[in-house]
Every structure is written in C-alpha cells, then in structure tokens.
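See below for the structure under consideration.
All protein chains but one are shown in place.
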Amino acid sequence: MSTAAAPAPSPAAFELPHVQPGRSLWQDAWARLRRNRLAILCGGLLVAIVLFCFLGPWLTGWNPTETNLALKATPPGTVEIRPDGSGGKHWMGTDPLGRDILTRIMRGGQVSLMVGLVATGVALLIGVGYGATAGYLGGRWDMGMMRFVDVLYALPFMIFVILLTTMFGKSMLLIFLAIGAVEWLTMARIVRAQVQVLVRQEFVEAARSLGLSTPAILIRHIIPNVLGPVIVYSTLTVPAVMLLEAALSFLGLGVQPPDSSWGTLINDGAENLETSPWLLLYPAAFFSATLFCLNFVGDGLRDALDVRASKD
Amino acid sequence: MSTVLDVQDLKVSFHTRNGVVRAVDGVSFKVEKGKTTGIVGESGSGKSVTCYSLLGLVPMPPGRIEGGSAKFGDVDLLKLSEKELQRIRGSRISMIFQDPMTSLNPWLRVGTQVAEPLRLHEGLSKSEAWKRAVEALREVGIPDPEKRIHQYPHEFSGGMRQRVMIAMALITRPELLIADEPTTALDVTIQKQVLDLIRDLQKRLGIAVVFITHDLAVVSEVCDYVNVMYAGRLVEASPVQELFARPRHAYTQALMRSIPALQRKGEPLYTIPGLPPDLANLPSGCAFRPRQTPERQALCLTDRQPPLVEVSPGHWAQDCPGCLIRD
Partner (left out) sequence: MLRFTLYRLAQALGVILVVFTITFFLIRLTPGDPFAGEKAMPPDVRRVMEERYGLNKPLITQYFTTLGSYLRGDFQPSMKYQGMWNVKIIKDAFPISLAIGSCALVIALGLGLPAGIIAAVKKNTWMDYGFMSLALIGICLPTFVMGPMLIMTFGLKWRVFNVAGWFEKTDWVLPSLTMGLIYAAYIARLTRGGMLEVLNQDFIRTARAKGVPGSRIVMVHALRGGLLPVVAFLGPALAGITTGSFIIEKIFNLPGLGQHFVSSVFNRDYSLILATVVLLATLLVVTNFLTDVLVAWLNPKVRLS
C-alpha cells in the first residue's frame, strides 16, 4: 500500500499503527478520476477531436472554402481528379457548392471549439472575479452585487444575443463576448456561494487569528477550495457555450459564410436533408460526440473533486 | 428475566475497493427485558454497524452479513426478508439516532412523522393516529403538543427534536429500543434531560434498550450491562458496576483513564496512543497490540485472535496475555 520508508524504530516510543503517507486532495481526485474509465476515454477522445480539427486540414489536402460546382453535393467517397492531375477522395462527400465536407468539419470544429474555449474564458474571468468579490466583501456589497445578477438572470438573454448580433453585424468577437456575458452569471453565483461559506469557516478564522494577511488567506485557503467547483463548472460551460454558438449559427446569426462552424454545417445539412443526408449526419455526429465527451469529462471531474451542485 | 434479543457470532463486512472491511467480527450479546445494554467503543469500532445490521439498515452492497444469528422472540432477524423486517422496524424494534437536526424530515410536519408508525403498523386513521401522536409528544415532555404537532422540525430546538424522535420511536410501544448515540450531538444540560427521559420511559414501559455510545460516563449512568467493542470485536462484557469496579481489559482501562471527570486536576489529559486499526487489514493477533505499552506489547497474542473468556461470573474479557489483567 504505502511506499514510504518505515520509520526507524525507537524503543521508548509507542509503535504507531501503520499510517499512510498523506495524499493531497488533488492526488486523491486524480486517483478517483483515473478509475472512471469512461471519463478518461472521453478525455482521450476529446484530445483526438481537437487534434483532428486543428491538424486535419493539412492531411486532407482540400481547401474548406474552395468551391467546385462540378461536384455538387456528392456522396461520401467521391473521387475528384482535377485537370492538373491533383485531387483525391472526398471521404465524407461534398456540399452543394462542391466543398469537401471533411475539411469543412475540421475548419468548423476549430471555430466551434475556439468559441467554446474563449467564451468560457470570458465567463470565467468575469464570473470568478465578480463572485469572489461579492462573497469576500459580504454584507451590503454582496447583497447589491447579487441582486444585480438576479436581475440579469431574469432577462431573456437569447433575445438580446439575437438583437446584438443583428445590430453589430455578425462578428466572431461579438459572439464570444455575447455568449461569455451570458454564461458568467452562473459562475459568479457558484463562486460567491463557495467563498461566502469558506470565509466563515473555522480554518479561515484560524488562519486569520494566526496573523495571515488577506492575500495570503486568499491564496492559501480560498482559491484552492474554490478551484474544484470552478474547474467542474468550466468544463460544463464549454459544451453549453458551443451549443449556444451552434444555435445562433443555425439561425443564421452566428458564423457567416464562407466561414463555417459546426452549427452552420448542421444548418446546411438540415436544408438538404431530403437529397443528401450525409451533410447533416457527419457534422452532427462530430458535434454531438464532442458535447458528449465534454459532459462526461465534466461529470467525471465533478465526481472526482466531489463537488456538489451549488444551490443558491 | 426474559431475553428480548440474543445475538450470536454476528459478522458483517463491507466489500470496498480497498478490500474487505470486517466491521463486525463475531459479536455476541444478549438484551434483557427492561434492561439497558450498552455498546461502547471509539468511532469505527463497529458498534453502530452491529445494530444497523440487525434491522437490515446496512446498505447492501457494499455491506454483507457474513454469519451469525439474532434471535428476537422466535425469529432470527438476520434471516428475514426486507418485507418482514419492515413489519418489525418501527413497531417491535425502534431506533433513535445521533443527530436530531438531520434525523427528522424537514419537509414533513412533526405530526405526520410521529404518527407514521401507527398509520403503517397499526393501520390507524389519520385523525386517530394524530390524536395518539399528541399524547406521545406530551409523554416526552413537549409543551403544548396540540399546537406543536402541526409545526415543522426546524421550529424545534435540538433537545426538543430528540424528544420528538423518542416519541416517534416509542409510539408503537416496541419491545426493543436501539439508541445510537442519542445524546452526542446535544448540549451537556440537554444530554442529561434526554438520558433521564429515556431511562424514565424505559422503566415505565418495561422495554429493553440497546444504548450505543462512545462516552463511558453516559454508560455508567444509564446501562445495566456493558459491551466494550474494539476493531469489530467485543473485548470486554460485564455488568456495569463490575466493569467500573474491575475493568479487566487494557482497552477498557485506557478508555476509563481518558474520562476527563475521573482525572485529577492539573494532570495532563490522558489519551490512548495511536489510532484504531485499519479494519481492511487487521493484524492477525490481538488488535489492541499496536497501542499497548512496549512491555505489554511483547506479551500480546500475535498468531491468533484472543477468545472471550469468563474471568468472573458474568464478566467476560478477551484472553490476550498482554491485555487481560487477572486478579
């Protein structure tokens, strides 16, 4: 069980029972996570999808935006030989403009994943900062700050996102900001609830009475304890954000042609459902698989870090 | 005197990822009508598991009853199906628990909860059951029970909630009450009141009580007979006066030395060195050996587990040369 060297026996002392060397919470969590084979498998799959999206376009050799009207919506496996002799197989067929679906999925994946990460980052920064401040200050400040969050929560955000995107033109940056701005609310609530409980806890009192300064308390005691829920919620925010982006793109409000995200590809597919179902199936499969993996990893992390659903 | 419960060689284990934990390993004890039998031990000694397993309250899996018998009247509790146990739980055997703050359902009125055993086991109508519940609350000393029965648990103080628990447990007039550390979570003054209440009701109703605690001071106050548990086994069992007068096992003696009230002022508080052993890999011999003084340790059994022997009439202790102190 333990690999620690046995302590030298001292005849005068009691022989202490076999004590396991201390394991930090993080080591414990990692051990638990490793036992969750499905979560690990999903994590691996996720890495594979990311590599596939970002490295894949070099391997397929197709340009995701180059059209070829001779090959309108051809089924998977179509071989294209150009007059100059170059060419190859369209493994997943082509879209109504003759573009290679596989490469477009990769390119769309890059966009979707980037949106997911960047918007989550935005949400994380705002949410943690806001929530931690409110929770640490407590009292009237906390009241006011959280009321503000309550009001924002009650706003129909999808509507504002739609209005914003129509208003400022359909830029990628705006999508990041809009989605990030929606998602930070929950993060702020979670962090605030955690911090609020923590500052009242005895070990923080103890640290304070030992003369630790506020930044030291924050770094030593608060942040490590808040980190777990934040990590878990972040992994679960990424799929939520990707879903929102895809929904916007599906409505024609997100990523604009000729660029593509998984949402726009699914939209294209849905429009050509009757004639060429592969246009829907392949992007949808990638999108759903990614969401599935992210959710599973998030659930696994939550179990491993023993984070309970925050009820605030 | 009639025996209400006769437990023989009870073995309960938990099958976990880290191996088989032998939580209860061959425990035998009897509970007499109208008497209180204490089970004492540190946390993790298996005292609660012993009682939970009797009523089928150990989660299975991972728990498993490996053997033994528990004669209650003419049935063996360990052989009953869940359905049959349900009919016994709350009607013939009741339990009260450690933390009265969390043991009552916050969503249900006190009356609903107190009357529930009657509705379930005696098939009373709601109004009849509630009438009896009011009486039961009055019996445990809750003032103004007609009003309080409509309230929710959070409107009661800790001591009052434990009284509600007691009323709920005794409303069906069970033959046996199992009290799992019923006073541990309470203030000292409230503790005394609750102990008095249990003792008082026991006398009046003539029920048998199994009293689980880690507190020897409480044992001396309420118990007639004491079983001391260590690492899933009994190390000593004796009538209460005999045990306090002549503790035979080193563990019992150590426990007694660590009662603060029995120590001289100014002396440093005595604590038993070391920790209870890991039940997933117990030493093959005497389980208390690692916590003994070095000279005693040398005497402890290492090859087999020490058996219980009757050192004087009615007084049993584990026969380990290092731990048993004979006269």
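Letters A and B mark the chains in the order given here, with residues in each chain numbered from 1 onward.
Throughout what follows, a residue touches a chain if its C-beta (ideal position, glycine included) is under 8 Å from a C-beta of that chain, and two chains touch if they have at least 3 such contacts.
Quantities reported herein were computed from a predicted structural model and do not represent experimental measurements.
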item	value
Selected residue (touches chain absent from view) among A:M145, A:I266 or A:L301	A:I266
Contacting the left-out chain in the complete assembly, out of A:I162, A:L177, A:A207 or A:L227	A:I162
Option touching the unshown chain, where A:G61, A:G144 or A:P277 are the choices	A:P277
Touch list for chain B against the chain that is not drawn	55, 57, 85-91, 94-95, 97, 99, 102-108, 116-117, 120-121, 152, 154-155, 165, 168
Residues of chain A in contact with the chain not shown	150-151, 153-156, 158-160, 162-164, 166-167, 239, 243, 246-247, 250-251, 263, 266-267, 269-270, 273-274, 277, 280, 284, 287-289, 291-292, 295-296, 308-309, 311
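Just so we're on the same page, only the chains that are shown with their structure count from here on.
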item	value
Centre distance in Å when chain A and chain B are each reduced to the mean of their C-alpha atoms	49
